[in-house]
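Take this structure, written in structure tokens, and hold onto it; I'll ask about it next.
The complex appears here without one of its protein chains, the remainder shown in place.
Coming up: chain A.
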Amino acid sequence: MEYLAHYGPSLCVKFHGDLVYAANGPFLHCYNYHTGELKRRCRIFHRNKIHGICIGKDGGLLLYGGNSVLIADLQDVNERTCLMEREKSVNGWIISGEFSYSGDQVYLLTSYNKVIICDKFGRFMMNKSLREEKSILYSGSITVYSQDKVYINAGTVMGGILLWDLYAEKMVHNLKGHEGSIFFVTESADGRYVASCSDDRSIRLWDLRTGELLSVGWGHTARIWNLKFFDSGNRIVSVSEDCTCRVWEICQRGNNIDLIQQNIYEVHLTKNVWGVDVDSTGRKVVTTGNDGRIKITNLGDQLGTEEEQKCYTVEEIFDRTNVPLEKGEIIKGFEWFDFGLVAITSTGKIFLLSSTKDSWIYLTKNDKFSSYSITHGVPDENVIVFANNRGDLLLLKFSDDGERIVAKTEYHCSNLSKTTNCLIRKDSSSALLVLLESPNPRDHLVCLKFSLSTLTHLDTYHFTKPANFVSTCIDVHQNFLLIGSRFSTLAVYDLTATASMPYVIRNLNPGDTTTSIKHVEDQGSSSLFSVTNRDGYYNIIKVNLTQDASHRIIHSNKIVRGFLEGADFDDRGDFITFGFKSSLFYVYNETACYEVFSHICGGAHRQWKLSQDSKSYTLVYIKASDIYIKRFKKAATRETLFAGIHGREIRDITVQKHRKFNDGFLFCTASEDTTMKLMHIEPKSGRLTNYWTQRKHVSGLQRCQFINETLMISCSAREELFLWEIDAQAECSRPYMTLRQTLPTSSGNPDLRIMDFDVKFDSKGENFIMATVYSDSAIKLWLYNHKENSFSLILSGHYKTCCLLNVLLEVLRDQLYLITSPTDGHLVYYNISNQIPFKIDVDDNSLTFGDLKLCESELPEFDCKLQVHQSGIKTIDSVMKTNGDLVIFTGGDDNALGITVASVNKSTAKICARVADFQEKAAASTITSCNLICNATKLLTTSVDQTLRLWSVTEEKLVLIDSSYTTIADTGSSDCVSIDESTNLALVGGVGLSVVQLS
């Protein structure tokens, strides 16, 4: 067994020049944060995770975690990939470590408030402690002021903070005031302050000299795990279980010192940010979390010397341009350009703001656009379009610096009596399409084409408007115009055949407004478009625009929360969404699952526009008649050095073994965090690529499994079982996945879990039957009809009242058996051949579905029931022997591994099962998964003792041949795929993911 990679909780992180050192289980990773390149990966410890990193002044490196410590130089990490042989064990759990002032000694604070001092070679020198204060600590830190002034900050479970002088072994302060265990305590480097946090979710700032409490900071909504002073001790950054990182300012107001929350950044997924560091300029924060993500956040003042937010009142604009303001005059529309902003008022006055000069210029007034106007722009062409409700258009093109108007067109569209909407889109041939819509449903949609260079009118198209259609957004691809509407509807028009009726796609989603359509890529003769819906859904639709137009949804998902106003793939191929959630405007990286930025603008019910160029996003909005311009510089460096996986346990993993994708394999993870991720693994390096995070499930997942080349099933509580279709075409830049069907539910009980399922396809490989087992002991059998895309219940019953954990569908001697394993440790065999309306082929055990008369029947009595384990069978795998016997491998909560052989007794036609082998102490803890590999000659098991064991299977006996520790805690799932004849790749999931090569 060789570990190719581990992905999982990262507990600590450190900036050092251009580099970021981050812990990853027992490995130390070193990244260049400018390029995002992983430069070094070095194994540090045998078993322990790295909990702390210290870098000494002279390049000394101190790493600790659990009872392990390693003292080395940064140079060693550059030269070596493994330093395990230098690992030292300490008598106690190390809470904190630090180099001495001179750098030739190391202090290690252990959980019993004892400090071990050793030299650079890890040789013990002396112990220091505080008499009769051996209380157990969750946290602590060491502040080195000089060679002989060292303060220990010990955060106890019950007794507050013990702040003591190391060499004097004397208490300096016992800081009391927090409720509950202290989770972090640290001193500012200048010796002014102590900051601490505890189970009470507050941050407390103390005067180090007097021990007086200065201020209490509230804000985090869960436990706070780490604090760091920066900006010469004037600011603090905190990270928490609530996934946020917050910046606090220490403000002096007269005699009072207050801790004021300055900013909040949502940085990690689901649960727990563990590590934090700030770079030497105080402008970048790096955080690491339970999701394994390494996230770089740029703090405030993001445009350097430029102000990041501007606000102009209407009065100010008129004042600065010496134009008289009319009563009730307000800003009606605007567009942001490189040179600045162009805006129109409710009397038709047009103003220009030069962003470089911060000056407003009055351009012109056009009475046609008073009282009603719609404004749109093409920022990269410096073109702005104004429309009114009488079919008038005003088009202006500016020079690059915004100083001159280089083209101007006024156009009147006489075909429509009234226009209520105007949408524009630049088409590929550097022409501009302007779509006008009248409120009259019988009126045509009018599309005007203008040259983008001269703004001359080139062409006019008339399109029939579909029923119930109110246009909201447009896109142009080749000669096709796609128009989005309210009610989640879309119409596709051919610009070369305007007389033909549009191809209309209705009810893509529950029914809100389509907010954006964007061409993604082409796939053969089809084109893919991303379509967003205001209620948060987004789809990728595959549209075939040839004669017989057709479409298929190939991807469907919903954003975490809030309104979705638009989305597009960026240069890196990441899907970027934006919209509103409560009072915030957000831009979110949907692929890597992090917020790019957010801004409190007051919510969705206002006029706003987002524009972007390669360097920045600009959000312009009106709030209380004032115009606000908020600019966000796009990060010049990568915002995630590793995007991370799930923030909680991976409950199941399934690899698409039927076919490869991009020289590797697609796989899906099902997590306790209720999401599934569709990812790719490169088998040689173990490198992961995350494509999608599916949020359809609303409860923690139980299982997921690819059932053929394109279909996958997942299940969880609330009786959720979803059939997914994966569209993975080699020519496409990424796979897509969409929900194909949902299994009918029987009750509203939120706790009723579908624990497992198994399927058996018919001989054609299209329709299948599926067995589902439930936490209330229910057993059901379903028929999936491919053509009708429907599930029908054909059999149901209960085992007893206990929870069922696994199910298998197997054919033994032309009889179909459903085999389940309840929490009582039995294997229970049901012969369901007579209850199902299929023929079972004697020769190849396949099922043939004829003309089915479906009826729901009762689960028959079980054929056979055999106790194999003392308690729950957690995992099951099986193989059919050539003699027709079924061999079932089971792993249990009782630490045991069993082999059960089942065969059909020829005289009674009943199942006979016997336990062929039973390894009582197959693991030190619950066995959670098992996988047969190498033609069922080997079995890989995972267990909660964090050990992978490889067993050989010979003559129905198990022999342990290899075992290996994994840093992934709560080890709970695995899947294997064969790479070549002698090599298998295993993915092991728990709190994190291990990639193991088995040769």
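The rule is simple: a contact is a pair of C-beta atoms (placed from the backbone, for glycine too) under 8 Å apart; a residue touches a chain by one contact, two chains touch by 3 or more; residues count from 1.
Here is the rule we use: contacts and distances are computed from a predicted model.
Asks: Under which of the names "SUMO-activating enzyme subunit", "Centrosomal protein of 19 kDa", "Putative tRNA (cytidine(32)/guanosine(34)-2'-O)-methyltransferase" or "Ribonuclease P protein subunit p20" is the non-displayed chain listed in UniProt?
Replies: When "SUMO-activating enzyme subunit", "Centrosomal protein of 19 kDa", "Putative tRNA (cytidine(32)/guanosine(34)-2'-O)-methyltransferase" or "Ribonuclease P protein subunit p20" are compared with UniProt, the left-out chain turns out to be "Putative tRNA (cytidine(32)/guanosine(34)-2'-O)-methyltransferase".
Asks: Specify the residue from the set A:T81, A:N127, A:N708 or A:S790 that touches the hidden chain.
Replies: In the full complex, the listed residue that touches the missing chain is A:N127.
Asks: Of A:V69, A:V520 or A:V655, which sits in contact with the chain we cannot see?
Replies: Per the contact definition at the top, the residue touching the missing chain is A:V69.
Asks: In the whole complex, not just what's shown, which of A:D673, A:D824 or A:D975 touches the removed chain?
Replies: With A:D673, A:D824 or A:D975 as choices, the missing chain is touched by A:D824.
Asks: At which residues does chain A meet the chain that is not included here?
Replies: 9, 11, 45-49, 51, 65-66, 68-69, 84, 87-93, 108, 111-112, 114, 116, 118, 122-124, 127, 129, 131-132, 134, 136, 138, 157-158, 178-181, 183, 198-202, 218-221, 223, 225, 241, 261-264, 271-272, 274, 290, 582-584, 598, 600, 747, 749, 751-753, 774-777, 801-803, 805, 823-825, 870-872, 874, 893-896, 920-921, 923-926, 944-947, 965, 969-970, 991
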